[in-house]
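Missing here is one protein chain; the remaining ones are kept as they sit in the complex.
Right, chain A next:
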Amino acid sequence: MNVNLEIIGIIVLWTFLFGYIIVASIDFGAGFFNAYGIFTKKQHILTKIIQRYLSPVWEVTNVFLVFFFVGIVGFFPSTAFYYGTTLLVPVSIAVILLGIRGSYYAFETYGARSHKGYAFMYGLSGLLLPAALSIVLTISEGGFISIVNGNPVLDYWTLFTSPLTWSIVVLSLSAVLYISAVFLTWYANKANDTLATELLRRYSLIWALPTIITAGGIIYELAFHNVEHYEQILSLWWMFLISALLFIGTVWLLWRRKNYGVAFSLLIGQFAFAFYGFGISHYPYLLYPHLTIYDSFTNEAMAISLIIAFIAGLALLIPSLYLLLKLFLFNKDYVRGISEHEH
């Protein structure tokens, strides 16, 4: 695999998708814990943390997604044809759920008193979204799309009766809750909020096990569904091994109530190795067996100008993102709610 424009393009996109998955998981999971808290009367513990951290950054989270789907159509225009035609229903549903979340932040936190039903919808959307979005990954494994009269058609029946679909859905759910709980444990601990830390630490430990079990299960199921992909995964065994070791590290630190910050970085490492390992083993297909990164790639002139725009854009964004994190995430006073502020 030598490095060419196609590979640079897919690495950029995969990286943004990874970024989105991490930040969005934190966001989705927090919404769920918040709603759960309201209905089990533990709301006061969580709501404050969620509002302090999530409200200032939800738009930034959303841009990660926008960046990914605009970028993929830019670098690989044929994906618009294949995925655009087939994903109308799941992606439209995801957009509507995103709409509910976005308006919750706006209407509830800036606006007026909170409404239980809305908080419930907000929490529920946090669970439904990963399910709806993860369908895209399932479909990319092939076997669900056939070409009829020159147009791709999605076979819903096969999709919804496949065990692969459901294990990916379960993995996405438990991973979302796990990532989110670990991050919030760390955040609550930084905020010196002992009660919230303990509660979230418990949630983290609860969701750790289903996450690792379904992740293993999916690799096993791929052996039946997509042999080619399965074998490539096996040849990258070391990446998945490192991922598993990092997982154990996170759980151990949480168990011993030590270094939540390190625990969270180990978790990022765990997901990065698994995610990139999955991506590399998927190479060169964007959609088995119809579409590879080579036959869907844009022309050279566009590719080069996109990459230049990307580098220029990063030069602008990285300092600004640093400023944002410095002010909100790493600012002790803000995290603890000391500073004067208003919205």
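As a convention for this text, contacts are C-beta pairs under 8 Å (C-beta built on N, C-alpha and C of every residue); 3 or more make two chains touch, one makes a residue touch a chain; residues count from 1.
The rule is simple: contacts and distances are computed from a predicted model.
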item: Undisplayed chain, where the name is taken from the UniProt record, one of "Cytochrome d ubiquinol oxidase subunit I", "Heptaprenyl diphosphate synthase", "Biotin-dependent carboxyltransferase" or "ABC transporter ATP-binding protein"; value: "Cytochrome d ubiquinol oxidase subunit I"
item: Hidden partner chain, touching residue among A:107, A:160 or A:255; value: A:107
item: Sole residue of A:10, A:46, A:98 or A:293 that reaches the chain not shown, by the stated touch rule; value: A:98
item: Chain not shown, touching residues in chain A; value: 56-57, 59-60, 62-63, 65-67, 69-71, 73-75, 77-78, 80-89, 91-93, 95-96, 98-100, 102-103, 105-107, 110-112, 149-151, 298-299, 301-302, 305-306, 309-310, 313, 316-317, 320-321, 323-324, 327-328, 334, 339-343
